[in-house]
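Missing here is one protein chain; the remaining ones are kept as they sit in the complex.
By letter and in written order, the chains are A, B and C; residue numbering begins at 1 in each of them.
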Amino acid sequence: MAKITAGIATSHVPAVGAAIDMARTDDDYWKPMFQGYEFSKSWIKTNNPDVAIIVYNDHASYFGMEIMPTFAIGVAESFEVCDEGYGPRPVPSVEGAPELATHLAASLILDDFDLTVLNVLEVDHGLTVPLSLMYGTPDKWPSKVIPLAVNVVMYPQPSGERCLSLGKAIRRAVEEFDEDLNVQVWGTGGMSHQIQGARAGLINLPWDQKFMDDLIDQPEVLQYKPHLEYMREAGSEGVELIMWLIMRGALGDKVDEVHRFNHVPASNTSVGHLILTPKEGDA
Amino acid sequence: MAKITAGIATSHVPAVGAAIDMARTDDDYWKPMFQGYEFSKSWIKTNNPDVAIIVYNDHASYFGMEIMPTFAIGVAESFEVCDEGYGPRPVPSVEGAPELATHLAASLILDDFDLTVLNVLEVDHGLTVPLSLMYGTPDKWPSKVIPLAVNVVMYPQPSGERCLSLGKAIRRAVEEFDEDLNVQVWGTGGMSHQIQGARAGLINLPWDQKFMDDLIDQPEVLQYKPHLEYMREAGSEGVELIMWLIMRGALGDKVDEVHRFNHVPASNTSVGHLILTPKEGDA
Amino acid sequence: MKPDFEQFKDLPGTTIFTIEKGREGFQLNEFCMSLRKEENRRRFLADERSYLDEWEMSADQKQAVLTRDFQKMLDNGGNVYFLSKIFAAEGLSYVQAVSTMTDMNVEQYQAMMLAGGRSVQGWRSKKERDEA
Partner (left out) sequence: MKPDFEQFKDLPGTTIFTIEKGREGFQLNEFCMSLRKEENRRRFLADERSYLDEWEMSADQKQAVLTRDFQKMLDNGGNVYFLSKIFAAEGLSYVQAVSTMTDMNVEQYQAMMLAGGRSVQGWRSKKERDEA
């Protein structure tokens, strides 16, 4: 039986990817941020999953406006890295987990989640920056990946309730998979940031920290937070945080906090990072 | 306020399109089938909708396997006609209804239907054959169209419950649209047919007729029919009939039967056709 | 809900196209999709083997296309709506192509359809037919 053993949340700022790719992680500007991931990089060495389900959003990198899925799941053998306008990031391509991914996609559709199934997908910084933060610069990513792309760019985004329920359904589906696999769910994006308009540069660290508290302790309440509140309090791009709800839903009722980190700023963004594990003995 | 005034169900056999395009509708083979649509062609002259929401499936015509949405809605100004391998059908392109379509798409996503939004779409016989059956061969289609594409080709298809609920949500969404519009919902595909394997040519007219009875009188029961039963009793391609449930869900609790027609065969298929209207005074 | 890909195996003479089959047949079906363009139809018909070699299909899949063995294409992950692009390229109808998967010739098949189609009696399940 496959099992969800941990959830990871992290911002996925493109400039963080650039800092890694240009070996600037020791610069004065970047060092404090990357230090917050040192624990995580050693933690994952002993807690490496067979498969990471990475919940992320595409940033007009693979999907344009011709076709915009609410939820899309990648079931391919591998996923190439997008050219987002600066040339593709110099990182390994991403290995898929087709058996678990087809099981998961089918299970979720049977549970009335109206997924779009992708046999081809190129992934952008939303997915590769979290890999870089957790794994550094290996020749090959140490885990297989199932990309789960969420529309957070165009209103209406899926509701908080829908995201939390999707996470719960992912948990059930993984536990019904016959092979013994160690599976993690990663929720990416956020925290507060706004990268457009006269209000650009908005950061709301107290709000971010309260969001983390609620995510850990009372996701059932947090799920009803309207999108407008994310946008008002955490900036127009802060609404990415609904993706963390999917991760949280996949962990069960109670969780233990293994690691927590905040840093301001990375480029235009408040960086937040969590490692959570399902509480022992919790169903 | 926009209002759903009728639902139409019809098979969408490609050979029927070819018969129309080659002016063979008076051939001995085709005449009895087209006669069943004579009533409908005159009925729609006095009951023409401003917008027809056409629930159909793509037959590997626009979507391949690279990206396969469960539910996708076309919000564009217009939709070109696909080349399905014989050259595009010589019919007018299809005019969209972007204002209602964006309202509808947004409303359904807010109701936790995980739609894929299409700003570009080419439509195939699944959508154009019903237009031809109802309107004949005009220079321009008399109504605007919102294409709603459903995955019925790849298991798992959406469940019957999901399809009926989607129809109900479409009804609510249309009634919340501020402009006065006459809207119909068309459910296409089916009835019994199998176009592959040693069992090809399967037709089950009694089952088809019972399906029509249940669709009219007890859709709440019908929604629980498993996909396997469609495939077993009505052929592997008979599962297209789940799209009729979406149409039926959009009509409210009780309906009146305005027209009903069955014919066997058109090419490999049992042809079924219904015109239904919401019962007066029914909420 | 746990997906049940096995349930369809009881259907006689029927291949259900599942998300798993979709992975298996991906390249075959992509090749079929390419035939939506008139130019590609012409190139394919002019030199089938070299056109097929542009696709990462298995040898079995290519052989099945070359011999127009539609059942074998289904067995190898093809779906009939995709495969229709092959017979459409040759101007064949669904009835002409589909009948080749049965034990009838096209005239017999058409006669069966005109007489009301294949009865479901005896075709509901492999168990019923002692094929299980």
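Going forward, contacts are C-beta pairs under 8 Å (C-beta built on N, C-alpha and C of every residue); 3 or more make two chains touch, one makes a residue touch a chain.
Because the structure is a prediction, the values reported are computed rather than measured.
**Student:** Identify the visible chains that the left-out chain touches across the whole complex.
**Tutor:** Its contacts among the visible chains are A, B.
**Student:** If the hidden chain were put back, which of A:R172, A:R232 or A:H259 would touch it?
**Tutor:** Spelled out, the listed residue whose C-beta touches the missing chain is A:R232.
**Student:** Who touches the missing chain here, A:A6, A:I54 or A:C82?
**Tutor:** Touches the omitted chain: A:C82.
**Student:** On subunit B, where is the contact patch with the chain that was removed from view?
**Tutor:** That gives, for subunit B, the contact residues 75, 98, 102-103, 105-107, 110-111, 117, 119, 173, 176.
**Student:** Please identify, in ascending order, the residues of subunit A that touch the omitted chain?
**Tutor:** Interface residues of subunit A facing the absent chain: 14-15, 18, 59-61, 64-66, 68, 82-87, 153-156, 192, 194-205, 207, 228, 231-233, 236, 264-265, 267-268, 270.
The working rule: only the chains that are shown with their structure count from here on.
**Student:** In angstrom, rounded to a whole number, how far apart do the mean CA points of subunit A and subunit B lie?
**Tutor:** 38
**Student:** Express in whole angstrom the distance between the two chain centres, defined as the mean CA positions of subunit B and subunit C.
**Tutor:** Centre-to-centre distance between subunit B and subunit C: 24 Å.
**Student:** Nearest whole angstrom, what separates the Cα centre of subunit A from the Cα centre of subunit C?
**Tutor:** Taking the mean C-alpha position of each chain, the two centres sit 39 Å apart.
**Student:** Residues of subunit B touching 2+ other chains?
**Tutor:** Within subunit B, the residues that touch at least two other chains are 65-66, 68, 154-156.
**Student:** Note the residues in subunit C that touch 2 or more other chains, in rising order.
**Tutor:** Within subunit C, residues 3, 5, 18-19, 22, 26 contact more than one other chain.
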